[in-house]
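Got a structure here, written out as structure tokens. Questions coming.
A single protein chain has been removed from this complex, and every other one stays in its place.
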Amino acid sequence: MSIKDILTPFTAWKRVAKEPVTVRDPFNDRPGADRYRGFHKNDVDKCIGCGTCEAICENEAIDLVPFKDPVSGDSGLRPRVDYGRCCWCALCVDVCTTNSLSLSNEYKWIATDPEEFRFTPGIEEKAWDKNEKGWKKPEGNYEFYNLERVSMEHLHPEERNDSFIEMVKGFSKEQAILEADRCVECGICTATCPAHMGIPEYIKAIRNDDMEEGMRILYETNPLPEICGRICTHKCETVCSIGHKGDPLSIRWLKRYIADQIPEDKYKEILNTNNLEVNDKKVAIIGAGPSGLSAAHYLRLMGYQVTIFEQYEKAGGMMRYGIPEYRLPYDQIDKDINYILSLGVEIKYNTRIGKDITLDQLGKDFDAVFAGTGLHLGRGTGIEGSDNQHVYYSTDMLRKITSGEEIEVADSIVVIGGGNVAMDITRSLARLQMQKFDKVNIITTSLETEENMPADREEVVESREEGATVYPGWAPQSIEIKDGIPQGLHVVKCNSLFDETGRFNPQCEMDVKNYYPGHMIVQSIGQGIDISYISEEFKENIKFGPRGRVETDEYFQTGVKWFFMGGDIIQGPDVIHGIANGHKAAVGIDRYLRESDFPNN
Amino acid sequence: MDYSITKFLWTLLGLFIVTNWGMLMSSTIRRIGARVSGRIGIPWYQPWVDLTKLYSLKSQVSHGTMFYLGPVFRLMGGVGLFLFLPMIFGSWHWSNYSFSGDLVLILYFQLFGMLGMALGAGEGGHPYSTIGVSRGLAQFTTIEVPMTLAVISIAIQYHTLSISQIVAAQQGGFFTWTVWTNPFATGAAMLSLLGAFGHSPFNLIQAPNEIPIGPPTEYHGVFLGFLRTNNAILHVAEAALFMNLFFGGATNWIELIVKTFLIYFWSVFVGMVFPRFRIEQSVRWFLKIPTLLGILAIVIFL
Amino acid sequence: MEKENKPQDIPVVKTKNFIAPENEKRTVTAPDGSLIEVDPINDYFCQERPEEYKVKSGAVEKFLNWARAESLWVLGFGTGCGSIEIPPLVTPRFDMYRYGVQMRPTPRQSNVFIISGYLSVKTLKRAIRSYEQMPSPKYVIGLGSCTINGGMYWDSYNTINRLDHYLPVDVYIAGCMPRPEALLAGFAKLKELIKAGKAEKANEYIRNLDWYKANQKKIIKDWNMPDYNW
Amino acid sequence: MQQIIQDIESRFTITDKETRRNDLCFLTVDKLQAISLVTYLRDYQGYASLTLLTAVDWIEEGNFQLTYLLNNPSTRTEIGVRTMIDRENATMESTHHLWENIQTYQRELKEMFGIDFPGSPRIDEDFILEGWDNIPPYRRDFDTKKYSEETYFPRPGRETNDPSTYMKSKLYPND
Partner (left out) sequence: MDIKKIFQINNDRSSYPEIGEDGKPIIDLSSHKYVKIWQGPQHPGVTGNMALELTLSGDEIVESKTHVGYLHRGFEKLMERRKFIQCFPTCVRLCVAEPDPNEYLLATCVEELSGIEVPETAQWLRMLVLEMSRLQVLLRGVPGQAGTFALGLGYQWGSYIRDLILDRFEELTGGRVYHMYILPGGVRGLLPDGFKKRLEENLKLADEFVKNINDLMFNNIVFKKRAKGLGYIPKDYIDRYGVYGPAARAAGVMRDIRKTHPYLKYAELDFEPYTTTESDVYARSVVRWHDLKMTIDLIRQIMAKMPEKGEIKAPTPNVMHWRIPKGETYVKCESSRGEYGMYMVTDGSDTPRRVNLKGPSYTHANALLEKLLINANIADTAGIMVSLATCPPEIER
């Protein structure tokens, strides 16, 4: 303690001459920093209402409120934030699957009414909506889930281009769990899936490595998981919310993974279907395709006696006769079908309705009939030369290939069509060409442009890998025929298919022409309905809608009470729709039969 | 002494000026203090606003009669100090009710307010008030020791107990001020002044860090307004007293304003940079150096 | 929010163990040897219902309102995490003194009560006492989202969710934590309200006292204080 | 570290051990041996500093796990002594004679888990909660969300939609 201790503190007074450091206008002089986590902004057009922000919010500050009617891939909901809960951690921004959510650097919100602090960013206008600054998801490798798909092992093009063995090998356990881990459980896929499969739930089962639970979830809505797991059109993956920033989840492969893990003989035990009740009602199913099998399965679970009538010698319908083996091996079809049959479903092969037994007779023998007869007729282009005998329909050709018949393969082939069936036939023929000529010379041309092609992206890519040439955006004009053998296909450039109102109205540039040489032409531009088994008088009782489609009610009941129809004939070619229809129809039949039990009700 | 109405009115006017000056002084001092921290500080008119608000509040608590009388006593202490203090030397209007023995009375009034406060705050029932009051009384007692010694020394020096005469004796130039003629007494008094103004290091009475805020803990509204008004008056009056005793008094208001401001600023100047003493430390401190100085001042003039 | 002001059945504190030991009825010996019976709850605390603060009109009242608005004395009671952003306000960067806002250490001298963030039940009890001891007109600022709807701690078993059920709130400031500027803006808003004579929540508290008291007593399990702390 | 563990194993029955890092391992001992083990560690192995004492509720097994985490400032290692006590009438011997600060932990455990430490100072006083009349909140069977919603009721007027069900109901109203 010295005199210094008394005097040095007074040096503090030197600050009196300095300007105060106070922020003069605190509201304007000091805006939030560039990264400041202020109030929410949302790009409502980008947002899909997946609700991931709601799920990650530990304060339950976010609600999803309706904004518009949902469309496929957009739930129509938008997040509403409760600032009585929010803690401005911005996890919702970081996790946002579309990067639509962000925070502005605005931070002042004063109100006298506590109810005011709830708002839907982007919809309710706020002063900070135009604010560029504020928290955004950090750049760089900063993700809360893996954006990249776990790659599944494929056969190399060289290995697969001459054989029909299955080209996709399926996930290993680690891969499946890793892939399943990417799911954010938004459930947008569930609503988009025609069968409304519990996709997030069975993906969760994979994460938990609980295959039995996964199996039970699958069979709740889909009795053909092995098949669906391979060839489903996976609308779910198109809308997958992860797909907005990265690769969508391989939902289809995950489904297949579950089904692959369970041996056939365990099914009954896991699904608890060893002892099913049997009641005295009988239901006939026409066609052992996806919808028929699905209907049969669910009807059988409800206790009905089910008989399937199948025109070919094996069950499976289009799945067996329309899809090449490299995509869907026959043993996997058998696995699913055998299980359904093992439940006590009777099946009569080689029985064609209308020929072997009439529909009316069926109606008398059974309490209800479900027809899922599918689209087995090929649809032609109708262009000049298409009536040549070397111009084929893809449906016929695929049926022959899949049933093991020898077919004629030319050294150069042109396939017309841009859908998955076109790719199937292209790739099947390419394989056959490879087997026969050891080289591939096949051209596939489609009306649709590359980005609008209805076929799956990977199908196109793999076709090209296998040696096929794909020319999208060309409209076939005529087939040049010399000596009764097609020489090639004339095409013109096609720019767009639909007009503004969405009607089919192709716009072609007739001057831009092209010519694809080929000694065999395959038309694969769609399939047609074959309802020849329905007699004319019967048809009078059934309502028909535009384009010759049968009109049914929501449960696929036709004008004839006991006659239900579903599947491709109603919904168009799609296995998952078929399954969904079958399920729904089963519910409808059950309702109908119950009601007819109590006619007074 | 003159008891005419005119005198009374002039005194009232003086009181009004002093009150306002006291408030302006305190806001100015706080603004200067704020600048040392780097702040802007309160607006200059803030004390009036605060006072207006305080007077507009209605009292809600009742702690008994003494509770109400405490602030009144305290205010009387300040007003009393002012009443018997000649403000401007040589002016009849501003000499208030100063008389030949006013120095003694003023010493009494310095303590009067504190005693009133003690009564009132004690009635408040809050332990912090009680602790604050007991500390305040202890500290004031010790402050009074050097103060009284200094006053006695001056009285001996000038052979009078009248402030006016003491001021008169200092007229005649800068070096006739007591601060030069009797530096020890000035030293003792100025050090005791540090305690009287209640800035650190001697503000344990109101120490907001431990007994918030001492005696006025329970006071609010009008009563707090009284206390604040009293503070304004007391600070100027006390500074004026010191000005009269040691710094040659004032012959006009400007001089008074400058001098009282500087005297008041002295306590802030010290208080800004020192923490506060514990009560026994401050008691000890007052009984050491200031008291010794005071004794020295008396010894010299004996 | 429906506020019932029917005199509800407020449970009068009777249970003995709910009374703090220093407030229990007891007999004390006076210095002269005589025995005095004291009942602190009745003797020391106010038993009367509070009265509303009367809002007058006219130029004087306008002036007084201006004075009230320009002289906000804040009670220094950091009830939750928000208290971390109050000290910066008295320091050079933000310096709220220049707006006439000051901190006071005792409720008796404060007008503004900042509920800084969440209130645990234990603190709520103290906050009510502090609030009631403040002289009218008084104002409450709810700081941070916790005061609005529970905020971060919406599912905690020990923090209240809605402050306006227990204390009347004049101004809410959203944020967790709000920046000091937001607090300053809150003060500005409060000033605006006071000047317009609309900051009348304290009267609402008195009008709906029974409703508030019932809410408070519902969650404060050991109500060992007097009903009124004015 | 290994030496010390071996030494302990030769004196006490260690039912389980888990080495987390070079400087941290957890040992499980019987309830009866726990106190003597911590005392031994404190007095003979230099684990003089108590880092923490806490409990874990293994409600499925009907046990509380008590963890005494001891720190040896000189070797800079830590040993966690775990012991299982019965969840019903949970009681543990107090160790307030070993460390002055442990009574705070024990008070907290008493209040938050309902584990009694007879003899520990101020053990029966409220520590954090005031007038708590429910089951001790840190027990797993106490549902804080439910309690909060019943007691402090969130602000009404909020409703949310699950994207999947909302879409299903809007897109396929009949399904």
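Letters A, B, C and D name the chains as they come in the text, with residue numbers starting at 1 for each one.
Definition applied: contacts are C-beta pairs under 8 Å (C-beta built on N, C-alpha and C of every residue); 3 or more make two chains touch, one makes a residue touch a chain.
Quick caveat: nothing in here was measured; it's all calculated off a predicted structure.
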item	value
Chain not shown, its touching partners among those shown	A, B, C, D
Per the touch definition above, residue among B:Leu75, B:Ala207, B:Leu224 or B:Ala297 touching the missing chain	B:Ala207
Touching residue (missing chain; options A:Arg182, A:Arg300 or A:His390)	A:Arg182
Residue of B:Tyr128, B:Trp177 or B:Phe197 in touch with the missing chain, whole complex considered	B:Tyr128
Footprint left on chain A by the chain that the document does not show	1, 4-6, 8-9, 11-12, 15, 21, 32-37, 52, 55-56, 58, 87-91, 94-95, 103, 135, 138, 140-146, 181-185, 204, 207
For chain B, residues in touch with the removed chain	36-39, 127-128, 130-131, 200-201, 203-204, 207-212, 272-281
Sites on chain D contacted by the missing partner chain, in the whole complex	18, 20-21, 23-24, 26, 48-52, 54-57, 65, 67, 69, 73, 76, 78, 80, 99-101, 103-104, 122, 126-130, 137-138, 140, 142, 144-145
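The rule is simple: only the chains that are shown with their structure count from here on.
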item	value
More contacts between chains, C-D or A-B	C-D
For chain C paired with chain D, centre-to-centre distance based on mean C-alpha positions, whole Å	37
Mean-CA-position distance for chain D and chain A (Å)	48
Approximate Å spacing (C-alpha centroids) for the pair chain A, chain C	59
Residues of chain C whose C-beta touches two or more other chains	92, 95, 98, 148-150, 154, 162
Residues of chain A whose C-beta touches two or more other chains	20-22, 82, 84, 114
Touching pairs - complete list by chain label	A-B, A-C, A-D, B-C, C-D
Contact set on chain C toward chain A in their complex	92-95, 98, 142, 145, 147-152, 154, 162-164, 169-176, 178-182, 184-186, 189, 193
Chain C contact footprint on chain B (complex, rising order)	34, 37-43, 46, 49-50, 52-53, 56-62, 125, 208, 212-213, 216-221, 224
Chain A-touching residues of chain B, taken from the complex the two chains share	32, 34-41, 269, 272-274
